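All protein chains but one are shown in place.
Which chain is which? They are A, B and C, in the order written, and residues in each are numbered from 1.
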Amino acid sequence: MREIGSVGFTEKPIPEPGPNDAVVRTTTALICTSDSHTVRGGIGPRTDLTLGHEAVGVVHAVGSEVANLRPGDRVLSGAITPDWGDPASQNGFPSQSGGPLGGFKFANSKDGVFAEYFHVNEADANLAKIPDDVPDDRAVYCADMLSTGFMGAEKGNIPIGGTVAVLAQGPVGLMATVGARLCGAGLVIGVESVPARQKLARTYGADEIIDFTTEDVEARVLELTGGTGVDTTIEALGTDATFRTAIRITRPGGTVSNVGYFGEGDYVHIPRADWGVGMADMTIATGLCPGGRLRMERLLRIVAGRRVDPSRMTTHEFAFDEMERAFEISDKKIDDVIKVLIRF
Amino acid sequence: MREIGSVGFTEKPIPEPGPNDAVVRTTTALICTSDSHTVRGGIGPRTDLTLGHEAVGVVHAVGSEVANLRPGDRVLSGAITPDWGDPASQNGFPSQSGGPLGGFKFANSKDGVFAEYFHVNEADANLAKIPDDVPDDRAVYCADMLSTGFMGAEKGNIPIGGTVAVLAQGPVGLMATVGARLCGAGLVIGVESVPARQKLARTYGADEIIDFTTEDVEARVLELTGGTGVDTTIEALGTDATFRTAIRITRPGGTVSNVGYFGEGDYVHIPRADWGVGMADMTIATGLCPGGRLRMERLLRIVAGRRVDPSRMTTHEFAFDEMERAFEISDKKIDDVIKVLIRF
Amino acid sequence: MREIGSVGFTEKPIPEPGPNDAVVRTTTALICTSDSHTVRGGIGPRTDLTLGHEAVGVVHAVGSEVANLRPGDRVLSGAITPDWGDPASQNGFPSQSGGPLGGFKFANSKDGVFAEYFHVNEADANLAKIPDDVPDDRAVYCADMLSTGFMGAEKGNIPIGGTVAVLAQGPVGLMATVGARLCGAGLVIGVESVPARQKLARTYGADEIIDFTTEDVEARVLELTGGTGVDTTIEALGTDATFRTAIRITRPGGTVSNVGYFGEGDYVHIPRADWGVGMADMTIATGLCPGGRLRMERLLRIVAGRRVDPSRMTTHEFAFDEMERAFEISDKKIDDVIKVLIRF
Partner (left out) sequence: MREIGSVGFTEKPIPEPGPNDAVVRTTTALICTSDSHTVRGGIGPRTDLTLGHEAVGVVHAVGSEVANLRPGDRVLSGAITPDWGDPASQNGFPSQSGGPLGGFKFANSKDGVFAEYFHVNEADANLAKIPDDVPDDRAVYCADMLSTGFMGAEKGNIPIGGTVAVLAQGPVGLMATVGARLCGAGLVIGVESVPARQKLARTYGADEIIDFTTEDVEARVLELTGGTGVDTTIEALGTDATFRTAIRITRPGGTVSNVGYFGEGDYVHIPRADWGVGMADMTIATGLCPGGRLRMERLLRIVAGRRVDPSRMTTHEFAFDEMERAFEISDKKIDDVIKVLIRF
């Protein structure tokens, strides 16, 4: 990204690690829709910023204080790389270390991963070694897609056998669907209109699909839940309209768990009456893609244990030098794209 | 209440208890601002409805299945009297039993407590015996004021030594201030403009007071918290403006805990950017005055143990036959009223 | 059960429901090893007590206050039938209502379900209607096996992708294995020596099996977890030896979640050093088979949604008049028995 609205290749030197850091040689990366958000100016102006935050690679160099990694290790970095000593991390919210959303560094406060080499702060804490039985093209999904999607379920207070609606079945929503199953949901309802995504949602564990273009989502959810609404709604789109739906279809005592990035408008609207005039024991939870070595190790274990095959979401693959075409496909949602994988 | 906008005395027969119920002879009651809301039509039209939901009294009669109470017992009922076998109660949210806010029966789905006798469903589960060392004029505050105010703190995830702002220091806000102290807050900031309430807030444990009519609440909270915002904000008013302030002054990873009744507008507005575009690990919690024998016993223990003297909030006292004057004072907020107590 | 050590058929009248109760005509039941415990005197002397606590049936009669059930409804009762208004239930622990383990009434404080008809207290709260697509021989497993086994996982604080060991793969242990998967475990280790149970454990989701008769459980668990021990151990046997193993194989910060009934000895022994001299941030959790309509509805949803087929555990089936032979097989663990199902 050269500036808002403009992308292209740039030559930069290989980064140098500080005492606690590592530099990783990239092998595989994924394009995320938030890369497009960034290019359009979603996080403000940036100049000559390397994009990308989902990648795996091989350790190239480590700093003097790094103890657990050495050059040649095959590693995964979370999309979020927290400062682990920060008070926000000590408070249990490492994604907020260094300020609101401050753990989000790649392609935000420093260069991202769409490069032959990328820099990782606090390498011992932020890099996980990839088990031999997990190939790169699956491991790379742990960086953001699994971590964010699963978080939606984890923060949703899903009881074993509970009912869950997942609003939108893009890649994060699909992984939220998997997450709802992994958290014990007895009924998972996916809301989605694109046929290819509906189909994938079913393979990932959605019991029911509601097409919001042809059905009344609220009426259908009430019908499927005996009139009470779902225990948990995962908002995986980040629009005011889906958020309002989320409040409406959630039962008293239930949770709306947001994983969407809200990119527009001054306000997000809570429908007052459906919210029980502020007294329905409803909880609205939010979060940002948990990172860190432990998180990544656990997600890799999920993949190694064959609980989910995230590579089914890879609809397109390109070499790094085809990046501009790859970005266009992802950005314009061409050809039923779900995720575009880049090989280095 | 005869109809919307009209109140007065009416003769009704003494209620009869069903098998699981009790009838209580009222001795002391409190007027709540929500009684005024009801008269103005806040919960829809009602005809010949007895108002009031905060009362203590003496058991008059019990049903055949009631095991732990007998006529003559001095008892406290929560303002909310749940159906304890309902799925919502089994789910941990008894205030939502029988439907959204369904545990709220007094002066809503049945006659309230501003009468010589009132009826209590599931008496064994909803009435607590009052210890001898707790007088009626303190015990009666447990029914709603302590239960609601404390809930704001309990749902606020306050860490020991954490920072808390309480927006509005009416009777519920004052008890939220006490609740924040009881939950271990290291700094409690009360926001209030009325001098008498500011003063009472300090006696109830507020470390700092911000007068929103003369100070910038957001700037002052940031100053008092080293720039991060508070761990927890308790919204004790229920207006769109205070709710927006609540989001703005709460740190990433923090909780906005609502105890206010939102009475106006189609939507409550979340300021998008201050909410971290839905990714700040912020939680918005809500609830409705927990009821039940165990809750009341615990609140009575708090009063018996002299953790708080709620009777300091009683600014006015009347006999039952002066009810109309009493109601007018409470309704029009005459004479720096905080709470009006009625003796039977 | 006539007295300790003696069982046989007895004629008793059909029970009558009180105002809040129901009487159910039994259609299918399961024999539990705890029935054998009871006969041997595990819960003290009993005279002419009907055994059994796992059953489904059809509503025969309801009391005057029962609102949601009518004769002919096909229903499931939890093995535990709490008093929902009791303070212990209000405290979140309905299985302890009416005193320690007081929610356990069938074949304990009143007649059980091995009879043509059985009585259910607080019927609206304790009976769930069985969906049409769930046959009796699966639904009946929800009463105790799923509820108890899953509880072990739910109380185990299993992180998504975490590691779990389940000690013993009897029917409750097998359902704890399923529960661990439903709670998001990334690695489930079953400890069991009986080949038929090992095999079933694999079909129910165990990733690894340790045979404690041929392997060193502690060494093998450390090997499988990179030397840290598991996040969660579910103790599903209830012996001092397995409990000590549980402490030893659980990581600092981990949880030992017990679902076993400890039937022998004055003390259960915590190995002091492995417990981190009381400072390892380890939690020991316990509980008793959650009951109630909501719990049963959620478990039935798990079965209806094909997350688990519990009927694979049915190794033997008998008619009610073959009860004595059925009991002998279960009691003496004849013929690789796992569960014995009784048809009425």
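Before moving on, here are some points about what is shown:
By our rule, a residue touches a chain if its C-beta (ideal position, glycine included) is under 8 Å from a C-beta of that chain, and two chains touch if they have at least 3 such contacts.
Just so it is clear, the structure is predicted and the values come from calculations on it, not from any experiment.
Which of C:Ile210, C:Ile249, C:Ala285 or C:Ala326 touches the hidden chain is settled by the complete complex: it is C:Ala285. One of C:Val58, C:Leu222 or C:Ile270 touches the chain omitted from the figure, and that residue is C:Ile270.
When the full complex is taken into account, the listed residue touching the unshown chain is A:Gly292, out of A:Gly162, A:Gly179, A:Gly292 or A:Gly305. What chain B contributes to its contact with the hidden chain is residues 150, 153-154, 159-163, 179, 182-184, 186-187, 207, 297-302, 304-305, 307.
Not every partner is drawn; the one left out touches chain A at residues 18-20, 64-65, 84-87, 89-92, 94, 122, 124-126, 292-295, 297. For chain C, the residues touching the absent chain in the complete assembly are 87-88, 91-93, 95-96, 99-101, 159, 228, 235, 238, 252-253, 258, 260-273, 275-288.
Here is the rule we go by: only the chains that are shown with their structure count from here on.
Computed centre separation for the pair chain A/chain C is 38 angstrom, with centres defined by C-alpha atoms. Chain B and chain C have CA centres that are 40 Å apart. Among the residues of chain A, those touching two or more other chains are numbered 159.
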